[in-house]
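Some chains omitted; the rest stay in position.
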Amino acid sequence: MDVSLKQVLQAVSEGALSPSEAYDSLKGYEDLGYVKIDHHRTKRKGFPEVIYGEGKTTEQMIGIFTHLIEKHDTVLATRIDGEKGQAVMEAIPDVRYDLVSRTLLYRKTEQKPLHSRPIGILCAGTTDLPVAEEAAITARAMGNEVKRFYDVGVAGIHRLFDQLEDIKSCSVLIVIAGMEGALPSVVGGLVNQPIIAVPTSVGYGANFQGLAPLLTMLNSCASGVSVVNIDNGFGAAYSASLINRVGLEEGE
Amino acid sequence: MDVSLKQVLQAVSEGALSPSEAYDSLKGYEDLGYVKIDHHRTKRKGFPEVIYGEGKTTEQMIGIFTHLIEKHDTVLATRIDGEKGQAVMEAIPDVRYDLVSRTLLYRKTEQKPLHSRPIGILCAGTTDLPVAEEAAITARAMGNEVKRFYDVGVAGIHRLFDQLEDIKSCSVLIVIAGMEGALPSVVGGLVNQPIIAVPTSVGYGANFQGLAPLLTMLNSCASGVSVVNIDNGFGAAYSASLINRVGLEEGE
Amino acid sequence: MDVSLKQVLQAVSEGALSPSEAYDSLKGYEDLGYVKIDHHRTKRKGFPEVIYGEGKTTEQMIGIFTHLIEKHDTVLATRIDGEKGQAVMEAIPDVRYDLVSRTLLYRKTEQKPLHSRPIGILCAGTTDLPVAEEAAITARAMGNEVKRFYDVGVAGIHRLFDQLEDIKSCSVLIVIAGMEGALPSVVGGLVNQPIIAVPTSVGYGANFQGLAPLLTMLNSCASGVSVVNIDNGFGAAYSASLINRVGLEEGE
């Protein structure tokens, strides 16, 4: 922020900018230079534009997509039901709808992952798949390689152990579970990666729409576990991508 | 119940009992023969008389103990704080106070376990010890052999695997955990014994005094897990003892 | 686990197994011999393969069933709605759909119960029937005899007393109740069997979808009561079967 502010002031002082031109570029917060820098950075890092689809009509979705793909290489929309997804896909040829994750994705060119190490996505049961795939698609759209470790719930813990070395090769783990949500604790006791835990609303009775696994994960006795909202696969992938980028930046 | 009722009626019919004598023995529910039978059974099976100590004064405790040990071979009291426990122990020499489990126990003679297979008691961390020991002392007082597997929480899951064969030799398992309470799910995925899960109020923040592990255990994805109240080591041991007795009776 | 590990090592030492063969059989957890043993045991004991039907399509159900009945004598599916159940039944002739319990069951041959004593299933009202029947069908599929004591709620407590002797002949009791969920406490005060209590979501207003009877059962003043999740008839029957097997094993 400060740099561009100083530059603007210098330009005003030197007459290169009129006070009124300077005012236009400084007015509000956005134009203090700060957001533009960010804008550039976002582009370079492969961050997609993301649309939250819940409550938007098919027409609105098509309009927004048409608008965004003119300016962005990657556009992602989440929480899109099948009918709406199909309609958008038909209207805009290069957009792909994924039924399981309920996402729409546009990529101008297929990009190579920016990071040398993948994000691992673990889920406890097959019913957690929609959340897991929302995370996977988001993570890939944000420039990460993804490794999937599905159906490794604690009720058959040997399935987890079988893949432990592979899991350990990831830089950060997204661990998704419904029911009682014990998986992040077990994984956290076995590995040294940062873990983003995602409770899902899968379950019945005293699961209370995901409250049970949410509390489980918040109380995890294993260190290195932090938690996002119930069913929030997108948010977990976003956090994991920021974490993976910490590596990227350090490595630059 | 029916047998003794028939016998009483027969006796009245035969004049062996007057209607008024019969009335005395039948009036209310207790004297319908049913409770007495139970009484005998209780004795034979080594079931203790149990006192819930919370809210009783030292004087009351001494009075009740003095009264009960005249008629019973085993008397157990739970939820006794240190001061009260010490005072009772001094007043009645044969009573033993245990500081960790906060129990008082009187046994006329040391008894051999009635069952051929032990009850296994697992707990996640050292802070769960008071609950675990309340369970252990109760189970032993009810005529069971007890095997302890402490500090086998999921944060260091190899400790659990090390003792798995030993755990599998038990007839029924009491699995105790605070924090997020994931242990019963993990154990339930590895063994085929019935599991009584006990959430403890150990933890902080969103643990909400044991609510988090309680919900975890009720939602366990592993089959064969049932749950008792928070911190209720006594209740878990009582259930486990009844289960162990199922084996005993079947084996008779 | 240890036994087979020792045997493998001995075989390697003796050259009977190459290190690479040994590695194959030891890698991961599953192949440490432990799961296979379990597999055999499961078969011998009459344990069914169980499918959780919620969220699976008719096609998936038919596929899974076709696959499983090739290898297993008993296959059970729970939480199947009428339409799906009908379709599976028509596609695979030997599978039976039960509308009340919402289960699908395949049994190669009708089997005699493995246990000498039945599991008793009590429920408070007729609205608890679906949960009770899910428990009954599961318990039978797992090799138990079942005795039903339905509509014995505390609002007309004499109905319970009428059947008390019969109830006492069971080895373990599943007690199901909605509304305020008082039945397990009352039964627990009258019998000496282990009780698995099941709260149901039957009720309205401050029942809060089963929370009220769940809390009631967890706080039961009667000893020997443990609790499973709301509406979880399957889980209760699974626990009860494991308990009944304690008797079986003791009696072997």
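Should a chain be cited, it is by its letter among A, B and C, assigned in written order, with residues numbered from 1 in that chain.
To be clear about the criterion, a residue touches a chain if its C-beta (ideal position, glycine included) is under 8 Å from a C-beta of that chain, and two chains touch if they have at least 3 such contacts.
Because the structure is predicted, anything quoted here is derived from the model rather than measured.
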{"item": "With 3 chains placed, the number the full structure-file assembly comprises", "value": "8"}
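Just so it is clear, only the chains that are shown with their structure count from here on.
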{"item": "For chain B and chain C, chains touching each", "value": "A"}
{"item": "Turning angle required so that chain A lies on chain C, C-alpha fit (0 to 180°, nearest 5)", "value": "90"}
{"item": "Interface sides of chain A and chain B: same vs different residues, half threshold", "value": "same"}
{"item": "By mean Cα position, the chain sitting nearest the middle", "value": "C"}
{"item": "Centre distance in Å when chain B and chain C are each reduced to the mean of their C-alpha atoms", "value": "24"}
{"item": "Interchain centroid distance [CA atoms averaged], chain A/chain C, Å", "value": "40"}
{"item": "CA centroid of chain A to CA centroid of chain B, Å", "value": "49"}
{"item": "Shared-contact residues (touching 2 or more other chains) in chain C", "value": "214, 229-230"}
{"item": "Chain C - residues contacting chain B, complex", "value": "1-3, 34, 38, 41, 50, 115-117, 164-165, 171-172, 192-194, 196, 214, 218-219, 223-230, 234-236, 238-239, 242-244, 246-251"}
{"item": "Contact set on chain A toward chain B in their complex", "value": "124-125, 153-157, 179-182, 185-186, 188-190, 203, 205-208, 211-213, 215-223"}
{"item": "Interfacial residue positions of chain C with respect to chain A in the complex", "value": "27-30, 35, 54-55, 199, 201, 209-211, 214, 229-232"}
